[in-house]
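Removed from the display is one protein chain of the complex; every other protein chain stays in position.
== chain A ==
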């Protein structure tokens, strides 16, 4: 059964490449509590601090919070990209993450080659790659452009291809960043159905977003992050307040 459980999870980013002293001092002078130096005198941003939560099967969790609150970092940690410096994390179930649509794309390769490459990135066998190719080719609606290097695509076409490849999955745990909500309106209507199927098909959804409409529509639980800590965790109503007064509720939370 799909579950995610975290106990005391912490992630700290050492800022290695800004060792220039003056810069360091200036950063420290403005001392947000999150930027500090560690025992070996490095500048460290505490991106996530002591998070504990449990997400069970069937829950659709929205991660909300201002920019830099740690939403994407938490998604990446759940996806296994960042390993925590403290605490414990257990994720049970097959993970599918839609964090950056363009990661691993090769702009000199054709759309079709990119689809096959994505299949290899996912560790698929030939059969699965062929299925992915068919599915993504059909959905993207790129037609003959599939055999043109993606360098020659318009921005909209690139989004369509990336979206088609990324969403051709049926994971048990779906991790999503809000990028895909930024597509052009026309395509989003078409994408809506596919996205809805993906979201409802997954046992667990964790989505990082600023869009409270998305939260209210899809999610059953909200975890609000602030400066890398959980400041609120509860049902949508508990955290955001009743549906008809979203703005006021947001301020209270």
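Assume contacts are C-beta pairs under 8 Å (C-beta built on N, C-alpha and C of every residue); 3 or more make two chains touch, one makes a residue touch a chain; residues count from 1.
Operating definition for what follows: contacts and distances are computed from a predicted model.
For the chain that does not appear here, its UniProt entry gives the protein name "ABC transporter", which is one of "High-affinity zinc uptake system membrane protein ZnuB", "ABC transporter", "Cytochrome c class I" or "Ferredoxin". Of the listed residues A:115, A:169, A:195 or A:208, the one in contact with the hidden chain in the full complex is A:169. Touching the chain that is not shown, out of A:92, A:135 or A:178: A:92 (per the contact rule at the top).
Along chain A, the points of touch with the absent chain fall at residues 10, 13-14, 16-17, 76, 79-101, 103-104, 106, 108-109, 117, 120-124, 166, 169, 171.
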